[in-house]
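One protein chain omitted, others in place.
Moving on to chain A:
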Amino acid sequence: MEETITSTRPVASAKPTLVFALAFTSGFSIMAVELLGGRILAPYFGSSIYVWGSIITVFMVALSLGYLIGGRLSLHRPSFGRYSLFYALSALALLPIVLFGEAIMAAVFLKVTDPRYGSLLAATALFLLPTILLGMIAPYSVRLLVQHQQHSGQVAGFLYFISTLGSALGTLATSFYLVLWFEVDTIMLTLVAMLLLGALAAFAGHLRFKRVLS
């Protein structure tokens, strides 16, 4: 008895730390990408209020779908392995923005003359998938940490706190400093790298906490 307690203690505190750090990273990335979205669409669709309307709409729809899917997936054998996959996939899903963004926006620009629907379509093509994947992380994080039903609200609350704080910092850092120092693509690729690191960290967690979860 004595032995099992001392051996699970470091695991018990390392696990939430890892999940909180990862939730912070995903919160940061979501808002950084959203702000860069305005930059990316402006050359084709301008920076009028409806361009921001399109971007925010797409992000809200994507996040709501992500929450739904992530919550659903957390029902069946939740694991850090799958959690790690969300990070890897969302990182990969951001790459087309850098690689094919111009081509996609040029094609939409040619087909759709109304910049309202043009920006909505382009924002959907570029940001829907990565943001759905990033949205899946939040409910899944809750599931990884909740041990007892009575603590579920507290765990969820603290996770929202951390990930929304990440979002705030992602917004501030991007709009105040990052765009002053770096190109849009550089920032985007850094976010990709950050999420891939997150995937690695989650995978390390998978190897370490495998037994605890089952």
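Throughout what follows, a contact is a pair of C-beta atoms (placed from the backbone, for glycine too) under 8 Å apart; a residue touches a chain by one contact, two chains touch by 3 or more; residues count from 1.
In this section, contacts and distances are computed from a predicted model.
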Choosing from "Phosphate transport system permease protein", "Polyamine aminopropyltransferase", "Parallel beta-helix domain-containing protein" or "Flagellar hook-associated protein 3", the absent chain's UniProt record names it "Polyamine aminopropyltransferase"
Answer key for A:Leu73, A:Leu165 or A:Val179 versus the chain not shown reads A:Val179
Of A:Ser13, A:Ser48 or A:Ser64, the residue touching the omitted chain is A:Ser48
Note that chain A touches the chain not displayed via residues 39, 42-49, 109-110, 113, 115, 176, 179-180, 182-185
